[in-house]
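The other protein chains are all here in position, but one chain of the complex has been omitted.
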Amino acid sequence: MVFFRNDYGQGCIEPVMKLLIESNDQSNPGYGEDNYSKKAAEILQSKFPDTPADIQFVVSGTLTNISVIRHLLKHYQAVISCDTAHIYIHEAGAIEAAGHKIIPVPHANGKLTAAAVERLIQDIENRISFLLVPKLVYISNTTEMGTVYTRKELEELHAVCQKYNLYMFIDGARMGTALMSGVDYTLNDLAKWCDVFTIGATKNGALFGEAVCITNPELKNYFRFSQKQSGAILAKGWLIGLQFIGLFENDDFYRCAKHANDMAREIQNEIIKLGYPLYMKSNTNLTFVVLNEIQYQYLKERVDFEIWSRWDNDYIIRLVSSWHTKPDEVEYLKVYLQEAMAKSIQAQTIQEEVEEITTAVTKI
Amino acid sequence: MVFFRNDYGQGCIEPVMKLLIESNDQSNPGYGEDNYSKKAAEILQSKFPDTPADIQFVVSGTLTNISVIRHLLKHYQAVISCDTAHIYIHEAGAIEAAGHKIIPVPHANGKLTAAAVERLIQDIENRISFLLVPKLVYISNTTEMGTVYTRKELEELHAVCQKYNLYMFIDGARMGTALMSGVDYTLNDLAKWCDVFTIGATKNGALFGEAVCITNPELKNYFRFSQKQSGAILAKGWLIGLQFIGLFENDDFYRCAKHANDMAREIQNEIIKLGYPLYMKSNTNLTFVVLNEIQYQYLKERVDFEIWSRWDNDYIIRLVSSWHTKPDEVEYLKVYLQEAMAKSIQAQTIQEEVEEITTAVTKI
Amino acid sequence: MVFFRNDYGQGCIEPVMKLLIESNDQSNPGYGEDNYSKKAAEILQSKFPDTPADIQFVVSGTLTNISVIRHLLKHYQAVISCDTAHIYIHEAGAIEAAGHKIIPVPHANGKLTAAAVERLIQDIENRISFLLVPKLVYISNTTEMGTVYTRKELEELHAVCQKYNLYMFIDGARMGTALMSGVDYTLNDLAKWCDVFTIGATKNGALFGEAVCITNPELKNYFRFSQKQSGAILAKGWLIGLQFIGLFENDDFYRCAKHANDMAREIQNEIIKLGYPLYMKSNTNLTFVVLNEIQYQYLKERVDFEIWSRWDNDYIIRLVSSWHTKPDEVEYLKVYLQEAMAKSIQAQTIQEEVEEITTAVTKI
Partner (left out) sequence: MVFFRNDYGQGCIEPVMKLLIESNDQSNPGYGEDNYSKKAAEILQSKFPDTPADIQFVVSGTLTNISVIRHLLKHYQAVISCDTAHIYIHEAGAIEAAGHKIIPVPHANGKLTAAAVERLIQDIENRISFLLVPKLVYISNTTEMGTVYTRKELEELHAVCQKYNLYMFIDGARMGTALMSGVDYTLNDLAKWCDVFTIGATKNGALFGEAVCITNPELKNYFRFSQKQSGAILAKGWLIGLQFIGLFENDDFYRCAKHANDMAREIQNEIIKLGYPLYMKSNTNLTFVVLNEIQYQYLKERVDFEIWSRWDNDYIIRLVSSWHTKPDEVEYLKVYLQEAMAKSIQAQTIQEEVEEITTAVTKI
């Protein structure tokens, strides 16, 4: 069984573990007021020097979204996201539980477009849609579909947010793979396009941890209270700080993300070569393939993956590579994909022959 | 200007006003613990004798939805409604503000179908959709589109709720027109198909007031606390009780609803006769017509109505009749509709002639 | 049975009823966008001309508190009130249900003092009290105990709010009796000391209705969305507007409040004369008396009142006069109070005699 289920299925990279072990006997102030967290914030800030941020650390992604959105919005304000966003479909109603409606907008390749935001705002202003006050545009980059926003798309989203006085929040749970996917922008650019963004460590080499970077000066104050109220401050907060040090001190964060993307590209190329339909073209570590029943049955015995959705009788499955994926595992996967395709073609050929014979027999 | 903007644009029927005046100098216990409210509850209960209910009175519709849904659900539970439901689009995120996600399901003629509910539940169980626990099926009858659920549709919804252990809540803000639209069921039937339903007075002859009828014994306790916590108990609660007495004592409630439907039928017939496209065929007091620019401009100077939506360059408008609509007003409306159509046809003819001439000229 | 249970036990004054009847057949836009509401807002604004306000109308007091507090606060912010405030003890957790902690501070005569606010803030800043961000100071004037804030007290509260950047919200559910209690300030003064205040009609001559006056310019926008989201907008919103016109057009609001206070003063004087202990000295229409068992049993058969609390074996009861209280009723109440006292003295005398005899007998 080779593991392509997700990018949070193993522990952490060595430099992170090393720091965990080294720090284990030290005494540290709690709740993120320690020196590791301070140093981690400085290192992160150095990656986007043009935009001073308040940087805080949170254990997990859902908690990050809850505490950021609760921090930004007043009760009467709503969130705009695309309909494939995990805050809309995969977080058990966590944002609504915090009191805010998420207005879903149809995605384009897993992405939210400025045009879709503009259309929604116009419809609301013309009173021919939701009676609501949208205030926050939420996107994830890398998206849940493995796609990545281009510079132009982000600039347009930034512009539409400016135009309508909306906050923009970039969920970077998979920021690493986005930045290493060949885009022509860096964290330093991205920081200018939004009011808050996050950098995810959980899926890229750490045991856990998300860094929340608040760049809008009006939103910096009191975030720690929003965090505390959401249960999003770890008692031994230095554990997150030191993991970010471990990831960024020697740019392992980028190396890990690049590796995950490289592995995925190889997989995706093989998939294309073999003639499997891709559900969506991905530039990062998430690959969505369509399998028929035979292929699915063959692969599920050999590969650990998630079913993303059904398409009539077919399966859309998600194959995820990560910092931890080994070239060997990719080789195995490629072999299994070849065999599954072969089996499926063979089955089809037999079926066609049977049908031919049946037809022939019928004619007699 | 004739008024077809909504069914809550005037005061109340005479018997209601009479009771308001009569009771004005009496002393009554507050917060709905008065004799008017008791008597009103008894009269309502007599309309569905087979299903003993806890009946409480709330000032308005949004408050009713907030307090009922907050009462029924635990935090982790979600609501299923169709995507045209006003709780989904027109209540400013009130249900989400109370902490609950509303999962929108595509409507069929403004209605939620049992099949759509079943599909959603299956998808969630198969983990290929929302990660959530739906618990409450919300429908409005009459729907926001003026359509009415058939006996079969309600029985199927009831069955699917039983099958998956879901609550069913029927919002009867326009229950009167639903019951008087020619359906083969009564309140006594309807009460059996759900856990809670409401009977709206605001839109059918009273100044304000919704009756909440809780039929599921497990949900009866503590509703008054949910009400109080939602701000949904009126200090002078007898004011709602007596209005329901005024509406139901001599069945004016049914008479008012029938009148509203009758007026609407006449309007709708004229619309069909004149060849306007109907956006949706309605059986009740809401009529949705599609107007072109010329028709729209002509009518908006003469008729008070709401734009429901835009369709490219056309307007979908809503014409609403009510207990208060006078036959005269309908006659005026019919004339205006005729004139608008004539103007529009004339304009089109002229345009066609111009085009013809232009073409002729071009050919020369 | 004479009625001294509360100040919301009867309908409305004649000018209000007159407008209700007159307007009954008119057509009006819904949701408070009507001309009555506009005119009512203008009349109210003319009472505090120095401070331009956004004035909106809400059906009831709890709804007012919910929608105002939800409108003002971000999630992480808390409310300071005194421990006798009804938002703290009598609204079923409505404010907490909206997500905000109320920090109770010990009252002084039913009032919150600037000193108590300052002490709390200091303790929180020194981290030796709640870990929280208080942002809103809530007071009611008249208080729940019938006492009234002096000019000096309000100025001090205003100053402490300015000092610590807190909002101040004055709940005026009984604003009328406060203003007519002999204070040396008017609405025009009061409007300057706070960010929001309300003027209550329910308890002073109307069927229902509270006017929310938002004076802080930063808080004016979007209040109608907060209202809608809280279910606090009435469909037939003109019904509240016209009641405020009826109350304020000829200053009946002030006349009603003065009458209620006058009646209460007479009652309180009698109580003092008869030697009943007052639980708290009141300047308005609420009187809190301590009764022993005999007095209580005698009165409860003749007077409709509320028990406020118990004190060992004694009862603290609340006697409330209102715009509707008739001099006759006060006369009856006075007689009952005299009789109850006489009965109680007589019983005590007998008991003393019995004890004397018993002692005498024992000695033999």
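Letters A, B and C mark the chains as written, and numbering starts fresh at 1 in each.
Going forward, contacts are C-beta pairs under 8 Å (C-beta built on N, C-alpha and C of every residue); 3 or more make two chains touch, one makes a residue touch a chain.
Every value quoted in this text rests on a predicted model; they were computed, and no experiment measured them.
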Visible chains in contact with the missing one: A, B, C
Omitted-chain contact residue, chosen from B:40, B:59, B:98 or B:239: B:98
Residue of B:5, B:47 or B:70 in touch with the missing chain, whole complex considered: B:70
Hidden partner chain, touching residue among C:43, C:89, C:219 or C:294: C:89
Candidate in contact with the missing chain, chosen from A:54, A:91 or A:153: A:91
In chain B, positions touching the absent partner: 70-71, 73-76, 98-99, 131-133, 222, 225-226, 228-229
In chain A, positions touching the absent partner: 3, 5-6, 8-12, 17, 20-21, 23-30, 59-63, 65-67, 70, 91-94, 97, 202-203, 207-208, 225, 228-236, 239, 304
In chain C, positions touching the absent partner: 75-76, 78, 89-93, 96-102, 126-133, 307-310
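Quick note on the criterion: only the chains that are shown with their structure count from here on.
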Top-ranked pair of chains - ranking by C-beta pairs in contact: B-C
Between chain C and chain B, distance of the C-alpha-averaged centres to the nearest whole Å: 37
Interchain centroid distance [CA atoms averaged], chain A/chain C, Å: 53
Averaged-CA centre spacing for the pair chain B and chain A, given as whole angstrom: 41
Chain C residues counted as touching two or more neighbouring chains: 70, 225, 228-229
